[in-house]
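Sharing a structure here in structure tokens format.
Only one protein chain is missing from this complex, and each of the others stays in its spot.
Now for chain A:
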């Protein structure tokens, strides 16, 4: 499967979001979310994804999930089962079928 190319709008990106370690409690206890991000000119990155999550999935207490541009300290991010530190963190560009996992390591979620 080749990434969609062309100079107009890119195709929508379908990804799987997972929340664990208590972070799911901020999302009605739902651990797994299949979401589709609308196609846009620039490719989606994690930074934009966080904004999207905040607007579309997270309904309460956003400060318990995001702080500033990034995730709240104590929340780990895995991109396709690898530490996001190895993948470029906020700059990582999302690809179709990516699996992004957020795990809270904070006590009680």
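Details
Please note the rule applied: a contact is a pair of C-beta atoms (placed from the backbone, for glycine too) under 8 Å apart; a residue touches a chain by one contact, two chains touch by 3 or more; residues count from 1.
We take it that contacts and distances are computed from a predicted model.
You can't see one chain of this complex, but its UniProt record names it "Cytoplasmic tRNA 2-thiolation protein 2", from the set "Dynactin subunit 4", "Cytoplasmic tRNA 2-thiolation protein 2", "Ribosomal protein S18" or "NADH dehydrogenase [ubiquinone] iron-sulfur protein 4, mitochondrial".
Along chain A, the points of touch with the absent chain fall at residues 1, 16, 20-22, 24-26, 60-61, 63-64, 73-74, 76, 78-83, 85-87, 92, 95, 97-99, 101, 103, 105-109.
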